[in-house]
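All protein chains but one are shown in place.
The block that comes next holds chain A.
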Amino acid sequence: MAQLDVNRIQKELVEIERDKNSGVSVTIIGGQLSRLTGTIKGPIGTPYEGGIFVVDITLTKSYPFEPPKMTFKTKVWHPNVSSANGAICLDILKDQWSPALTLKTALLSLQALLSTPEPDDPQDAVVAQQYLRNYQDYVTTARNWTNAFATGDRGLQEKVAKLVEMGIPAEAAQAALEKAGGDENAALEVLFSS
């Protein structure tokens, strides 16, 4: 347990590489196997459809006997994901982890979490409240956030460019868009009300 289990991690990476249809991928950051980035496709038929979500993965030296640390790098509007820092509330990433699970299965579980939120065991209380009390609003916000943050840089950049054309500084435009959950009109409101 003294050092990173390189063999197993490499095996896992090869397996993920081979199965291209799974909708998840993992890449290494900076040559070190302990820092990885995963991506998952937003499940079809959910407000996250069409988005690609980036997950930050950190492996400890005791992996796979301890769970990998995963947080969303992409901003996600979801009851079990912190909208502020991307922290994830999922049992298999905590006490229910088992060494027979892999990075791939963990990422697939995250994908499943996106399609079936657990508002009764929330990470983000605000989102969970909205999910329970005003489901339609939740769907709209989640979709806006997906369009704004998870469709690659293109979506956001386009919107920023539009606002810049209107004469708003790029930085302010981006901040307003993030605040408004990617909705252009809402961002304008934010900008002009301040």
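To be clear about the criterion, a contact is a pair of C-beta atoms (placed from the backbone, for glycine too) under 8 Å apart; a residue touches a chain by one contact, two chains touch by 3 or more; residues count from 1.
Here is the rule we use: contacts and distances are computed from a predicted model.
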item: From "Anaphase-promoting complex subunit Apc11", "Radial spoke head protein 3 homolog", "RING-type E3 ubiquitin transferase" or "Protein PBN1", the hidden chain's UniProt protein name; value: "RING-type E3 ubiquitin transferase"
item: Of A:85, A:98 or A:134, the residue in touch with the unshown chain; value: A:98
item: Identified contact with the non-displayed chain, of A:27, A:62, A:85 or A:134; value: A:62
item: Where the missing chain touches chain A, by residue; value: 1-2, 5, 7-8, 11-12, 15, 62, 64-65, 96, 98-100, 102
